[in-house]
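Below is one structure, written out as structure tokens, with a few remarks after it.
Omission of a single protein chain aside, the complex is shown with its protein chains in their original locations.
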Amino acid sequence: MFEFCSDPNILSTFDWFSCYLTNGKHIQFYKSFGLIILLLVLTAPLALILGLTAAVAIKSNFFLLRFISKTYANIVRGIPDIIFFLFIPITIDQLIEFTRHKVKCPEMIDSVWQGNDFIVCSAAKLPLSSSPQWIHDMYGFSLAILSFTIVYGAFAANTFHGAMNSVPCSQIDTGKAFGMNKKQIYFSIIFPQMWRYALPGLSNLWMLLIKSTPLLFLLGIQDIVYWARELGGSKTSIFQYPHPDWRVWYFLSLLVFYLLLTKISEIALNRVSKKFYLPI
Amino acid sequence: MICENTIQLYSLRSIGIGEKLLPKSDITLCDQFVLIGSGIIWNIYFCIIALSLGFIFAISTAIIRNNKYPFISKAIEIYVFVFRGSPLFIQFFCAYELFVLLPKVGIDINLIFTTVTFQTGWLTKAWLGALLVLFLNTTAYSSEIFYGALKSIPKQDIDAANAFGLSNWRKYRKIIVPTMLRNSWASYTNEAIFLFHATTLVFFSSFPAWSQSGDALYYASYFADKTFNPFIPYPIIAAYFISITLLIILIFKIINVYFNKHLPRERKSSIRFLSNYIR
Partner (left out) sequence: MKKILLSALLLGFIYSPVNADTVRMGTEGAYPPYNFINDNGEIDGFERDLGDELCDRAGLDCEWVQNDWDSIIPNLVSGNYDTIIAGMSITDERDEVIDFTQDYLPPDPSAYITTGDGNKAAYIGIVAAQTSTIQASHVAESGAILVEFATPDETISALRNGEVEAVMADKAFLAPIVNESNGDFKFIGKDVFIGGGVGMGIRESDSDLKDTFNAAIDSMKEDGSLNDLIKKWFGEDASVY
């Protein structure tokens, strides 16, 4: 990045570090922090919407809908989320490609599972082989967001279900006395009052979401944990900037990043709680 | 008996007893069930030890924090913030890298009858290093839960205890700690479940698997990689985890009943058969 970085071997320590910490690899490391923030910003609203839908479904009159949404909301309490993150992306990927295979290549009647390979015709692959790398990256990231949304949507469903039940019965009775139908009761009475009770659970959910973002690493995405491990390992002179094993420092910096993120979220959520006059 | 041969070979494989080489080809359903089941031993080991030690230390740290001693309360607050504010996954990585830098010495501990040499090299092994991290993590979370419950004990109870002239130890043993536990039991059950689920992360962070002995998820992903079919090992491990989670919830419910014994309960009306005709 700087002009004096062309020959690192002759630099003094401070210059060496300023060149080392701004080389191309480190820039990618810094960009991956943005990936984490992007994941949080995209997953949170999607998980809330999914959770709200599931919570309303739990109260529905149809037995099947109730059963499915109740199972969905409770299944994350029984299975570690890491198993979902390892399982869901493969499943959804295969499901989408299978559907596209059936639609786009109806003439190919062989089974898609041939021995060990999962074969679909090349027009059915998603993303296409010829797409540029950024589309592949974006697709992988979207699958990750989808997995996180499904898992945290279930947690949110539990929270919203509890919050909806905490709205005092008298409110709902008054609504019924006024002759409101179910949809009007939901939109005018339950939803506005539910947020007050849902807020502690939702702030807990946000904290949980922050703490599960390193699992992106297990989904094969080049996130902060991948770069910390890659950059920290000892490097021989085949590299421009050889150095011994510095993994401790890289992982400690990740720790500090997460502590900062948690502290800022805590302060922000406290402010929001105060607005609702809730005990913090 | 079904799977008898596999059970003989692999049921204790995760602790090193049994067939040394893992199945590489012709992997049967038996292999998967038994090997993943043997991996659960590690998860249960981590959960029980970390939870029991963490329980004791969490109560102590919560009480110390509540009494606001000069330096130690602040130190505990910082410790709780660090371990609650960062992901467990990153804590595993940091701890492993730190342990790996420790000088490899043996520290002799005199246990009166024998002298045990504690090797610092053991800290980089999963059975001790990862256990330490899990213990510190669960202590921090439980300490926060118990601290919140301690603050919500009604002041009248403590005043009454003081008026009765109860000594400090009796006050804590009979009044404060039972009330604190009763108030926080629901959240603590949640924390226990999270801890059990978090034990799957150990072998996915930097702790290496010695002689291919790992936990349930280590074997599940081994099978998923070897058979290219994730639709069998992952549901198997999910089933194991659901059953054990239900067991944990049951145990904690029973303990909850024990805590609430002194409170008036709803009397379940006994069913009276033909009560109109038979008195």
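Letters are used for the chains, namely A and B, taken in the order the chains are written, and counting of residues starts over at 1 for each.
By our rule, a contact is a pair of C-beta atoms (placed from the backbone, for glycine too) under 8 Å apart; a residue touches a chain by one contact, two chains touch by 3 or more.
Since we're looking at a predicted model, the values are computed, not measured.
A.B. asks: Among the chains present, which touch the one that was left out?
C.D. replies: Checking the complete complex, the chain left out touches A, B.
A.B. asks: One chain isn't shown here. Among B:Leu12, B:Ile63, B:Val82 or B:Val100, which residue touches it?
C.D. replies: B:Val100
A.B. asks: With respect to the chain omitted from the figure, which of A:Ile49, A:Val103, A:Leu128 or A:Ile264 is a touching residue?
C.D. replies: A:Leu128
A.B. asks: Looking at the whole complex, which of A:Ser18, A:Thr53 or A:Gln240 touches the chain that is not displayed?
C.D. replies: Of all options in A:Ser18, A:Thr53 or A:Gln240, contact with the hidden chain holds for A:Gln240.
A.B. asks: Taking the full complex into account, what residues of subunit A touch the chain not shown?
C.D. replies: Its contact residues with the unshown chain are 23-25, 27-28, 90, 93-94, 97, 114-120, 125-133, 135-136, 138, 220, 222, 226, 229-230, 233-234, 236-242, 245, 247.
A.B. asks: Determine and list the subunit B residues touching the chain excluded from the picture.
C.D. replies: Touch with the absent chain occurs at residues 20-21, 24-25, 100-101, 104, 121, 124, 206, 208-212, 224-225, 228.
Methods note: only the chains that are shown with their structure count from here on.
A.B. asks: Taking the mean of the CA coordinates per chain, how far is subunit A from subunit B in Å?
C.D. replies: Comparing mean C-alpha positions, subunit B is 25 Å from subunit A.
A.B. asks: Residue numbers of subunit A touching subunit B in their complex, please.
C.D. replies: Against subunit B, the touching part of subunit A is residues 77-83, 86-87, 90-91, 116, 210-215, 217-218, 225, 228-229, 247-248, 251-252, 254-255, 258-259, 262-263.
A.B. asks: Using the touch rule from the top, collect the residues of subunit B that touch subunit A in their complex.
C.D. replies: 81-82, 84-91, 93-94, 97-98, 101, 193, 197-198, 200-201, 204, 217, 220-221, 224, 228, 230-231, 234, 237-238, 241-242, 245-246
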